[in-house]
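This structure is in structure tokens; I'll ask about it shortly.
Just one protein chain is left out here, and the rest sit where they should.
Read from first to last, the chains carry the letters A, B, C and D; within each, the first residue is number 1.
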Amino acid sequence: MLRGIIRGHIVSTRKQESLVGSKFMEVQILKNGQLTDEYIVAIDSVGAGIGETVLITTGSSARLALRNTSAPADAVIVGIVD
Amino acid sequence: MLRGIIRGHIVSTRKQESLVGSKFMEVQILKNGQLTDEYIVAIDSVGAGIGETVLITTGSSARLALRNTSAPADAVIVGIVD
Amino acid sequence: MLRGIIRGHIVSTRKQESLVGSKFMEVQILKNGQLTDEYIVAIDSVGAGIGETVLITTGSSARLALRNTSAPADAVIVGIVD
Amino acid sequence: MLRGIIRGHIVSTRKQESLVGSKFMEVQILKNGQLTDEYIVAIDSVGAGIGETVLITTGSSARLALRNTSAPADAVIVGIVD
Partner (left out) sequence: MLRGIIRGHIVSTRKQESLVGSKFMEVQILKNGQLTDEYIVAIDSVGAGIGETVLITTGSSARLALRNTSAPADAVIVGIVD
């Protein structure tokens, strides 16, 4: 998994039907607690908000965190770091 | 997912039969809204055009966005950013 | 697989239900036995602790190392290096 | 997908039985039409030759382009760019 801080919310009105209702977050990646210049767009599954530090699962495993496991998603926020 | 801007259209006449009809787009990746020098070739699934900012899903999840989910595709444009 | 040294433990109280009980470790990646500045967050499956050198499997294969193979995990510690 | 130019042919006599008959090509990756110093080894599925610009699918999707979809392949040439 990746650890990062949510920096923004991305709005996409025209999208795949299976992604309707998904909340796309732009997340800045942390390495060993330090900010990097890497970013990823991930779908929230745990009610996380801007500024929170989160855990992100990528790849096919990401879909298992969504209600619709056949949505074309490759990065999902699966936890909020305490 | 990745966010990027469509820069061009790639034409491939000789290709896998399951990819016939696919529209291959070259997309310049954005990080935190800034242009990078990273590019990916993705198949359009939402009617996106050159110059539009899009969301791309990669890996096996990408195929779920295509009509033919057994096409050998690893990157698909799944949304257009507002 | 990746080889690395466990540097810390990440606590996430609010997370996907299928990840409850998972122990998230921050691991510093080694290349050819040398420390790098790359880090990954992986779930422990072998009882590894901070300071131990471990092997990490990533991607969908990682899930096969967990009791709950449908947990949204993309990196799991699968062995401790002697 | 990745776009690249085929630079060479790699011969492997001792290999997994399910890969017998596969043609391994070394491909130099292009980004936005410019040569990079990145290379990948991909199996040809469309009759491409050295010097041709091709599209490569990676990951589990790559296998769908092969006759034997259970071959352990993670990169396949799926089209020739015009």
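Assume contacts are C-beta pairs under 8 Å (C-beta built on N, C-alpha and C of every residue); 3 or more make two chains touch, one makes a residue touch a chain.
Everything numeric here is computed off the predicted structure, so don't read it as measured data.
A.B. asks: Going by the contact rule already stated, which one of C:I6, C:L19, C:V41 or C:V78 would touch the omitted chain in the full complex?
C.D. replies: Considering all chains, including the one not shown, the answer is C:V78.
A.B. asks: At which residues does subunit C meet the chain that is not included here?
C.D. replies: Subunit C touches the missing chain through residues 1-3, 31-32, 45-47, 55, 57-65, 76, 78-82.
A.B. asks: Even though one chain is hidden, which residues of subunit D still touch it in the full complex?
C.D. replies: Residues 7-8, 10-16, 18-19, 24, 26, 28, 37-43, 59-60, 62-63, 70-75 of subunit D touch the chain absent from view.
Here is the rule we go by: only the chains that are shown with their structure count from here on.
A.B. asks: Take the average of all CA coordinates in subunit A, do the same for subunit C, and state the distance between these two points in whole angstrom.
C.D. replies: Spacing between the chain centres: roughly 19 Å.
A.B. asks: Just how far, in Å, is the C-alpha centre of subunit C from the one of subunit B?
C.D. replies: Each chain reduced to its C-alpha mean, subunit B and subunit C end up 31 Å apart.
A.B. asks: Indicate the residues of subunit D shared as contacts by at least two other chains.
C.D. replies: 60
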